[in-house]
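Excluded from the complex is one protein chain; the other protein chains are retained at their positions.
Should a chain be cited, it is by its letter among A and B, assigned in written order, with residues numbered from 1 in that chain.
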Amino acid sequence: MAKMTMVEALNMALRQEMQQDDAVILLGQDIGRDGGVFRVTDGLFAEFGEERVVDTPLAESAIVGMSIGMAVYGLKPVCEIQFSGFAYQGFHQLENHAARMRWRSQGRLHVPMVMRAPYGGGVRALEHHSESREAYWAHTPGLKVIIPSGPRNARALLVSAIRDPDPVIFYEGKALYRAFREEVPEEEETLPIGKAQMVRSGDDLTMISYGAMLRPTLEAADDLRQKDGVTAEVIDLLTLSPLDTQLLVASVSKTGRAVIVHEAPRSFGAGAEIAARLMEEAFFILEAPIERVTGFDLIIPYFSREKSYIPGPARIAAAARRTLNS
Amino acid sequence: MVMGDMAMSTDLLVIGGGPGGYGAAFRGADLGLDVTLVDQLPRLGGLCLHAGCIPSKTLLHLVQLLQDARAAQKMGIVFGEPRIDLAAIRSWQQQVVNTIADDLMTLARRRGILVIHGRARFADSGAVRLQGAELSGIRFKHAIIATGSRPRALPGLIFSPGGRILDSTAALALVEIPKSLIIVGGGYVGLEIGSIYCALGSRVTVLEQQDRLLAAADPDLIAPLARRLGGQFAEILLGAKVTGVEEEDEGVSVRFSRDGKNERLHGDRILLAIGRIANSDDLGLDHTGVTLDNLGVITVDASQRTTDPLIFAVGDVAGGARLAHKATRQGRVAAEVIGGKKTGFDARVIPAVVYTDPQIAWCGLTEEQARHENIPHAVHRFPWKYSGRAQSLGMADGLTKLITDPGEGRILGIGITGRGAEGLIGEATLAIEMGALAEDLALTLHPHPTLSETAGEAAEIFLGSPTHVLPKKTTKDQGM
Partner (left out) sequence: MTRSFRLPDLGEGVHEAEILAIPVIPGQTIREGDIILEIETDKTAVEIPSPFAGTVADILVEVGARSMVGDVLMTFRTNGEQISASPDASSPPEKVQPPRDYRQRPVPASPSTRRLARELGVDLRAVVKPTGAGGVVTKEDVEAQARRQEQTAPPLPAPPFPPVARAQPLAPVPTDLPDFTRWGPVERLPFRSIRRATAAQMTASWSQIPHVHCQDSVDITMLEAFRQKHKGEIAACGGRLTMTVFAMKAVTTALKTYPRFNASLDLAAQEIIVKNFFHIGIAVDSESGLVVPVIRDVDRKSIKDLAVEVDGAIARVRAGKQSREELQGGTFTITNAGALGGSHFSAIINYPEVAILGLGQGRMQPAVVTDDRGRHEIIPRLLMPIMLCFDHRVVDGGDAIRFLRLVIDALEDPDELLITMI
């Protein structure tokens, strides 16, 4: 096994899938000769050529639309949007076509495409480059939404996403791209879509998080264990839609308390949905109100204030203590 | 890269890819730490590999071949005049360096160490900013500084690439062989590089401030070398205090005072080999709790920890002998401490080797030091003229000397001058580390005929009955 950053792990997933399956095609801005804005597609143009690694114009609607067409005709396109903040140009294509093609054609057509896009803040970027708007996609029936939290699960989930017969939105936390390295096996590895993972087991409360927020959540859990002697069960969602309600309910049934952490704005965010499901299925077990630690209902500020916007370990631990003390 | 502040985090950040840095990184990785190493060179090895030990020793081997070929004349074999192909020598030198550097990179990769080409400066006690790398910064749990040292220049002088005033790095690049080379500094760097240029045809003059060459070693070890170099170099000027060097239209000049007189010397090139200074000034250490002494050396304790508890320093930048093997050990010690092991740098002796012909090697107590610090000691000298092997090699001017405790005969130091001293000093170092007595060394069988016998016989002198020299009446030279 070699140690890799998330960028390298994603690159390996793409390379191996392209080697195995000629139907896998990449398209996006600067992904070919330049290797992608974050170098995720580095070296693939040289290996697979311009027919399979397609540099596109700056036109997200066209990138997504072309991907849908390719997918319907049997290819497996993986398109890259440079920043998720520009993906909304393709929203119409995804919502009106990709997401409903199977339904509209009564199962005769399906769209095995993946839209990859970096999301989230923490890298001191400009406007439109730091948003965390996964809820748009998760709110759209017919789309699957995957958000990995580290190199190893990013690679395994990207492989699963490429092989999935339906459209998958694959959000990559750009703060995670080179944040740390992990052992990633050279051999094939996949993870099931729609399954969350319990990354740490505990008794006193459940902490639910995903993507770039997993690491600060784990830090908060460490803090609680060290300072308060409290053990938190930490769940990494990995797939936002469909949501793994079963694991969430099982964990909260054990601990009676829940804290949900995401970087996206609070209102109508993933946390609201998770909290609602816990209320529906575990209401009588809950011992305290569910806490949400989220971004604010604001446009994410520029980099000098970015840190106050994005939940950090201190905010997460404080919320956990509120649930524990109520 | 369009934008973004790509930071990464790691358990152990090593700054510097020389023997101290990669020693630390490899050990840290073997202990299970996530290790990232940042160096300004694209490949590991540092100055030692790319512009120091390895290139110079590669050239010094060629020098030895030249001298052996010449010496063979009186033994009955006559070679023609050698033809020196400078480009081919450079290419051979580069080939040696490449092999080692590539091997080091493979070792790093196989250990899962991330090697980043760039420059790191501390932002605080837990992070560095990177320059010239894809990443913008690295957060670390522990850092090891192994940035080494660089040649010292004279006040007001800056080494400029392509200039006529050379530092050791420029000299070892072997761009050309000047007609005359003035070397300021009679330490091992000056003498080794002087030997190279002299053998390749330069007229070499050495200026040394002290009253003898290689001031760190005992005078009796230096004598055969001084004799040999006196015949090869144009001039060796001792007690010469250099006051300035200048580039002129044609060549260079150096001003110096000697015996109260001001003098001036002209030449084609000057090599400044007057010591090294620690690379601690451009690391952003003012953002950390690391403290430096007045020479810019980072203050560390026996576990190589600086005054900032998360930051360690090893090798030249942490002071002491500026030797690669010391740096590697310190690097390993620092990594072990970070990996939770109870350890410390406690080498009793640090062996040193000068690769001139003859070579000089020593470790532990020197006779001068013993005398200066009033340490009770006894000295036992075995001159190589009594060694069959030395005679057969035509190298009878060597010397092996043993410095022991006068009573029990515990070995405190060993000095060797002569061909192959580099190989002989290993046994000496082991003897001292093991706490051996002269008797142990005398009773250990040394194969005949080898140069290693000289150490055994020096020890037999201590016991009072050496085989190949006559015993003295008083068996123990009190040396005081």
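Basically, a contact is a pair of C-beta atoms (placed from the backbone, for glycine too) under 8 Å apart; a residue touches a chain by one contact, two chains touch by 3 or more.
All of these numbers come straight from a predicted model, not from anything done at the bench.
Trainee: Counting the whole assembly, list the visible chains that the omitted chain makes contact with.
Mentor: Taken over the complete structure, the missing chain's partners among displayed chains are B.
Trainee: With respect to the chain omitted from the figure, which of B:82, B:344, B:394 or B:464 is a touching residue?
Mentor: Considering the complete complex, B:344 is the one touching the chain left out.
Trainee: Of B:170, B:252, B:317 or B:437, which sits in contact with the chain we cannot see?
Mentor: B:437
Trainee: For a quick check of understanding: of B:42, B:275 or B:376, which residue touches the chain that isn't displayed?
Mentor: Of the candidates B:42, B:275 or B:376, B:376 is in touch with the missing chain.
Trainee: Mind listing the chain B residues that contact the chain we can't see here?
Mentor: On the side of chain B, residues 341-344, 346-348, 372-376, 408, 410, 433-437, 439-440 touch the unshown chain.
In this text, only the chains that are shown with their structure count from here on.
Trainee: In their shared complex, at which residues does chain B touch chain A?
Mentor: Listed in rising order, the residues are 1-10, 34, 112, 114, 134-135.
Trainee: Quick check on the complex: what are the chain A residues that touch chain B?
Mentor: 2-3, 5, 37-39, 82, 123-126, 129, 174, 177-181, 183, 303
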